[in-house]
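Every protein chain except one is present and positioned as in the full complex.
== chain A ==
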Amino acid sequence: MKQPQMNRRSVLKAGAGLAGLAALGLPASAFAQERRLRMYWWGSKERADRTLQVNKLYQNTYTGVAIDGETLAWGDYWPRLATQTAGRNAPDVIQMDYRYIAEYARRGALLPLDPHVGKGLDLKDFPPSVVDSGKVDGKIYGISLGGNTSSTIYDKDAFAAVGLPPPNLDTDWKAFAKLMAEFTKAAKRPGYFGSQDGGGLEPIFEGWLRTRGQELYTPDNKLGFGEKDIEEWFAYWADMRASGGCVTPELQALDKQNVENNMLTLGKAAIGFAHSNQLVAFQSLNKSKLAMTSYPTGGPGAKPGQYIKPSMLFSLSARTKEVDEAVRVLNFFVNDVTAGKILGVERGVPASAPVLKGIAESLDDLGRAMADYIAAMNSRVGPLPQTPPGGAGEIQVLLRRVNEQIGFDRLKVADGAKLFVSEASRILARG
């Protein structure tokens, strides 16, 4: 048999073939003439549809730049953003969360926007508190895409059917527990309860703490509450489970802290806790009519537990090559009324009063309910808490786990409180 021979010609041929392959493999954008921006956000399909529509509108208004949209669910969003940022390949326009903005800004991944304010980025209709919510160490790194606050979302039809009044802005924690137990009794459906189990959910715990004048974390990044406090909290939900006011632990374990698997959506409870802007997504997955009110309050004279925060922000990558274009896109999203009409209140209620006024007419009932809710809450909210310390994400998971351990009878309430405080302190010490 003839050995395969290599000579100059065959090597050249192979080289030409490889070059051809390489050319095929190159992304088409390398040859495209137009400039491109990448925009990246998390959220539901509803959000993707609206965002892509605004991007199209932008491209029709300002020719010369194309926007590529990329979207993922919350859980997958952050690993990918971190990986891309580490690979010096971050998207130009980044949807940012209040929880993460400080980390990204301090590590130099985001572009300070101060030089562009008044020159391409118009913030004159933004309340100063909203502008501040996008600041890290005194510089603006993110622009709020809408305000939201925590809320109690309830099934209006279910409450009407049993003849009980749904919770309202004045319902306190005690009255809430009583109402939930009554609801479950009145509904008389096995496996159907008044409320979801909120004992493992950090936002609700935070709301409850703040009515007592406490915070999750102190300014020097320690726990802002003690063992006795969280013991009281776990006991509240243990009592709730015992009275049948909230779902069983087996059911609550199915809740993956998203709209799709919330107890309300799964038809296990008449009440779910969520961010106010999620009402749109909840309603799209629920057949019965939903409505919203605040978390239970601390009763007369207590401090307001809730706060209005940017539901999400737009930030720009520090490495974006098209700074002016990216700033213009950002400005379009927060100041253009036509864009505002498309976006509605799906990302929260717009910060700019003229935009809110401009879109008011085009809002549907749901959007109006949300805008009304935020307006009603304006006088009942406290200041924004400090950005959470490193390890806060882990403590969020810990709260859920300890509440499960108590729910499944693996731990007594007092031992759960002790375990939580000792593990949380460990996590904070590690940072």
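Here, contacts are C-beta pairs under 8 Å (C-beta built on N, C-alpha and C of every residue); 3 or more make two chains touch, one makes a residue touch a chain; residues count from 1.
Heads up, the rule we're going with is that contacts and distances are computed from a predicted model.
Q: Given the options "Phosphatidate cytidylyltransferase", "Cation:proton antiporter subunit C", "imidazole glycerol-phosphate synthase" or "ABC transporter permease", which would UniProt use as the protein name of the unshown chain?
A: The correct option from "Phosphatidate cytidylyltransferase", "Cation:proton antiporter subunit C", "imidazole glycerol-phosphate synthase" or "ABC transporter permease" is "ABC transporter permease", the UniProt name of the unshown chain.
Q: Of the listed residues A:45, A:189, A:222 or A:256, which contacts the missing chain in the full complex?
A: Touching the chain that is not displayed is residue A:256.
Q: Can you say which of A:37, A:67 or A:109 touches the chain missing from this structure?
A: Result: among the candidates, A:109 touches the missing chain.
Q: For the chain left off this view, which of A:44, A:85 or A:277 is in contact with it?
A: Spelled out, the listed residue whose C-beta touches the missing chain is A:85.
Q: Since one chain has been left out of the picture, which residues of chain A touch it in the full complex?
A: So the residues of chain A touching the missing chain come out as 3-4, 6, 14, 75, 78-79, 82-83, 85-86, 103-104, 107, 109, 191, 249-251, 253-254, 256, 261, 391, 393-394, 397, 400-401, 404-405, 408, 410.
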